[in-house]
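So that we are looking at the same thing, I have put the structure below in structure tokens.
Only one protein chain is missing from this complex, and each of the others stays in its spot.
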Amino acid sequence: MNLYKATTAAIAFCAAGAVSAADLEVTHWWTSGGEAAAVAEFAKAFDATGNNWVDGAIAGSGGTARPIIVSRIIGGDPMHATQLNHGRQAEELIEAGLMLDLTDVATAEGWADTVNPTSLLDSCTVDGKIYCAPVNIHSWQWIWLSHQAYADAGVDVPSNWDEFVASAPALEAAGKIPLAMGQQAWQSSGAFGVINVAVGGPDLWNKINVNKDADAAAGPEMAKVFEAAAAARAMAANSKVQDWNQATNLVITGQAGGQVMGDWAQGEFQVAGQVAGQDYTCLPGLGVNEIISTGGDAFYFPKQDDPEIEAAQKELAKLLLSPEVQVNFNLKKGSLPVRGDIDLTAANDCMKKGLEILASGNILQSGDQVLSADTSTQIEDLMVEFWNDPSYSAADAQAKYAEIIADAD
Amino acid sequence: MTDTPVALSAAPRGTKPRKRLTPTNIMLYGTLFVAALYYLLPLYVMMVTSLKGMPEIRFGNVFAPPVEITFEPWVKAWAEACTGINCDGLSRGFWNSVQILVPSVVISIAIASVNGYALSLWKFKGSEVFFTILIFGAFIPYQVMIYPIVILLREAGEGLSLITGTKIRLMGSIWGLVIVHTIFGMPILTLLFRNYFASVPEELFKAARVDGAGFWQIYFQIMLPMALPIFVVAIILQVTGIWNDFLFGVIFTKPDTYPMTVQLNNIVNSVQGVKEYNVNMAATMLTGLVPLIIYFASGKLFVRGIAAGAVKG
Amino acid sequence: MTNINVKDLTLEFGAVRVLDKLNIDIQEGEFLVLLGASGCGKSTLLNCIAGLLDITDGEIHIGGRNVTWEEPSERGIGMVFQSYALYPQMSVEGNLSFGLKNAKVPKPEIAKRVARAAEILQIEPLLKRKPAALSGGQRQRVAIGRALVRDVDVFLFDEPLSNLDAKLRADLRVELKLLHQKLDNTMIYVTHDQVEAMTLADRIAIMRGGVVQQIASPSEVYNRPSNKYVAGFIGSPTINFFEGSITDGGGEFLSADMHFPLTGYDASQGALTARPAWLGIRPESVITGTDVDHQPFTAEITVELVEPMGSDTLIYTTLAGIPFRFRMSGKASVAAGDALKIGFDPAQGSLFDKSTENRL
Partner (left out) sequence: MAVTDGADVESPRTTTKRPNRLFKNMTAKLAAIPMIFTALVVFIGCTVWTIYHSFTKSKLLPAPDKWVGLDQYERLWSTRRWLVSIENLAIYGICSLVLSLLIGFVLAALLDRKIRGEGVFRTIFLYPFALSFVVTGLVWQWILNPQFGIQGVVQRWGWESFTFDPLNNPSIVIYGILIAGIWQGSGFIMVILLAGLRGIDEDIWKASRVEGIPVWKTYIFIVVPMMRPIFVTALVLIAAGIIKVYDLVVAQTSGGPGIASEVPAKYVIEKMFQAQNLGQGFAASTMMLLSVLVVLIPWAYLEFGGKGRD
């Protein structure tokens, strides 16, 4: 043991003597095709600085990865950097003093001026100090439509949700699944949120999710949202896949008409070699309310007691938000960059649509930012049951939903 | 003896009992074959699926044998499948698993066998109480214990650091994992060893005491050589359990030292486009190979050991 | 000085008192047999003496030394078990030397002692074998050898012959007796077999319910049992008990319509007085044939069942309303239904108080 320690110390010392190079173990749950390609951009850029990116991918979803990440941080054996949805997930870890304060990096790099929308940086801020580096903006508010499926069914590609609903019987007649849905809880919940914003409007969404207005959640406007969701449920009845990208694959291969999914789905289309506007269409806000929710991913840096590592951590934080890396990463990932000041001419149709909306300030906070993880999972539980059980009536689900909102913190 | 017909005057009454195709035998073997089919089906499915190409999987059925046998899924599962940005398949995890497996199996069995020995032959006040608690422990879902165990290991690491003066971290080191495996293997293993040693004639133990042998001498020189069958069972159970463990492996190791199961999970759950069932199945079989070989190889020993350890309630 | 003294030994398992204030003194070189039915505490007592059980109260002295709390190996004892308890993975030689190695006896000394024990027990050709390759008798010799090499003055035997078949048992019994004569060790021997007890013992301690009923020489135990239990336990076939009462002055014992004269009875507790009592008559003390008429008591009986045993014959009949057994010569030709005249001297029998069941 002692020998081992001594050797490691010696190695660390030697390494320090060279450039400030260090191995950083970075955990994340980006393992699908587009995601992995995007992460590779980070790794490439970081390795170029003389450091070494040790990839700690954990497949599954945040649900699999988060217990591992949290228990390692709590157990005193933290990774050097980790993906987490920014927002309220890391609050307690920051309060417990387990996360590295990045304020000096942020100040030096002028994050406050470049990060757009600023709400992203706010989510990283606790007591005036910045603890995370936002890397992208993900918006749930999209529907992805397969040109092939509509061509096979002999109808035009819809341009908004109402048309989509109207076209469903034609698709079904052609043996297609109108709406592709993965059966995991977060997908059910996410799709509901999108329908909520599209059908009920952003104000209603804010009232319920930001202000936790239980009356609004039980109100007639929301009832319409639930009816719409029930209709969507019927359209997705034959979609028997689990993972979101399997559902996306149904759209790519023309087996399904469309999928309500966040902008990360675009990465899958890209990997499949499809072109926006030609092979598929994307409609922000379901073509009804053109709006973008600005959730996203951020990197946190658990505190270490090694100054070398800390320096490397800050270096990585700096790098993640550098213009070049932002462009490369987000192009691969299909998400929007967090900087308002970079040129994205390489972006495709869908991304450009997103950027325009973002620039126009038509934005919404994401569920992660406003709801606690507890409330989110309660809603997920409700939604996954609702989407998968045709006998669960819209009214019953709404009542339960209002209850959860009333108890939300 | 040849079957030359010998004219016997007094033929036995009743039918000759040595007939192969009696209704009983047909039923007996029939049931066994049907049952064997149920147990073998998944193995067959895994095998044929892992030898098919993706197009064949998409349009064929799971039971159809491969039209074109390809070993590509196996190669991919072993050496090429990607998780995140690492594309070296399961190979990385194999040696990690071995490195985790060996000390965990050795230490957990060493401790559990001593426990069982003390519990059956050197009972002391309260020993039965501890044993009962241990057995209750077998029913606690592991996941429930993760949180407190993580805290416990952190504190223990800090305590050890204080005592030894060097920085010792149990979390994230292989020894933390070994401790966890030892703890969670303890209830069932201790039960097995206790039952086994309880069935050793007590007089043997008495004779050794009269011969002046103490606790450890009796353990090492008398009991240990006698306990081979139960050690085989314990080794089989632990190798299987530890090799197949995902939860502890992923929490108490780092990417460099991830065991094979973590990589299997990564491969299986890293869906890139369509699910590559053939690669998944090949990866699955590769991961299951070590415990499977142990089962196939141990054969009768396992049954014999179980008989020795489990029979006494 | 390897006498053994057990003082007020008490052993309790939880609430159950297995041994109750037991006192036994065993002389140096004595062969003491602990005899009793299963569950009487005889093996338990032996285990206490060996130090294999922690006693609740009392003291144990071996060779004048208080060994109550010493380890078994420190007590200077050797022990032989019913199941032989040979270490299965060690050769015979390994079995014999294991204890000596533990005691850190020098190697040449070990070799010497093993050789000697092997010679005494005639197991030299077996030394390299494993116990599994030995017969039952050979195994038991090795087990005895294991005690022998320890060069101790006290041997403890826990039913050592019970697992052997009848013939081997008889052979080894003789060998054990010879061994005792040769070594002159103090031996304590637990058995439930009264033949072993009678043949081997200098003294027999008969136990029941954790209490010693009688401790005396075999003939004393047989002829003058201290209570009804001992009388019934010793002897095969069992002693015949008549239920009745002693007349005033102790002249006669009355049972049913029978009068048993007691003239010449060697009373243990002062002169006999009138009281309800049991009269025990051993089947062996019954006489038939021409000498019958000289006996103080005679009766005519009808033979109900005959058990020829070769050397002698057992006759079952009824006397004074109770089933009555007696022994005749093997040469007698008797058949069921025969009328027979028998006689015995009731004064040679044993009288027990009706309520205390103690010898009168």
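For reference, chains read A, B and C in written order, and residue numbers begin at 1 within each chain.
Keep this in mind: contacts are C-beta pairs under 8 Å (C-beta built on N, C-alpha and C of every residue); 3 or more make two chains touch, one makes a residue touch a chain.
Predicted, not measured: the structure shown is a model, and the values here were computed from it.
Q: Using the touch definition from the top, which of B:T70, B:S91, B:S127 or B:S161 touches the missing chain?
A: For the chain that is not drawn, the touching residue is B:S127.
Q: For chain A, which positions touch the chain that isn't shown here?
A: With respect to the unshown chain, the touching residues of chain A are 62-63, 66-67, 70, 74, 89, 91-93, 96, 183-185, 240, 242, 372-374, 376-378, 381, 384-389, 400.
Q: What residues on chain B make contact with the chain left out of this view?
A: Contacting residues on chain B, toward the hidden partner: 28-29, 31-32, 35-36, 38-43, 45-46, 49, 57, 60-63, 111, 114-115, 117-119, 122-125, 127-128, 130-145, 147-149, 151-152, 182-183, 186, 188, 190, 198, 202, 214-216, 240, 244-247, 261, 264-265, 268, 277, 280-281, 284, 287-288, 291-292, 294-296, 299-300, 302-304, 306-307, 310-313.
In this text, only the chains that are shown with their structure count from here on.
Q: Name the shape of the chain contact graph, picking from line, ring, star, complete and other.
A: line
Q: When you average C-alpha coordinates per chain, which one falls nearest the overall C-alpha average? Tell me, please.
A: It is chain B that sits nearest the middle.
Q: Could you tell me which chain lies farthest from chain C when each chain's centre is the average position of its Cα atoms?
A: A
Q: Need the CA-centroid distance for the pair chain B / chain C, whole Å please.
A: Here chain B and chain C have centroids separated by 54 Å.
Q: Which whole number of Å gives the spacing of the CA centres of chain A and chain B?
A: Computed value for the inter-centroid distance: 39 Å.
Q: Could you list, by residue number, the parts of chain B that touch chain C in their complex?
A: For this pair, the touching residues of chain B are 201, 203-204, 206-213, 217, 221-222, 225-226.
Q: Taking the complex as given, what residues does chain C use to touch chain B?
A: So the residues of chain C in touch with chain B come to 47, 50-52, 71-74, 77-79, 81-89, 98-99, 102-103, 143, 146, 150, 158.
Q: Applying the document's contact rule, which stretches of chain B touch chain A when the two form their complex?
A: 82-86, 146-147, 150-151, 153-154, 157-158, 166-169, 171-173, 250-251, 254-256, 262, 265-275
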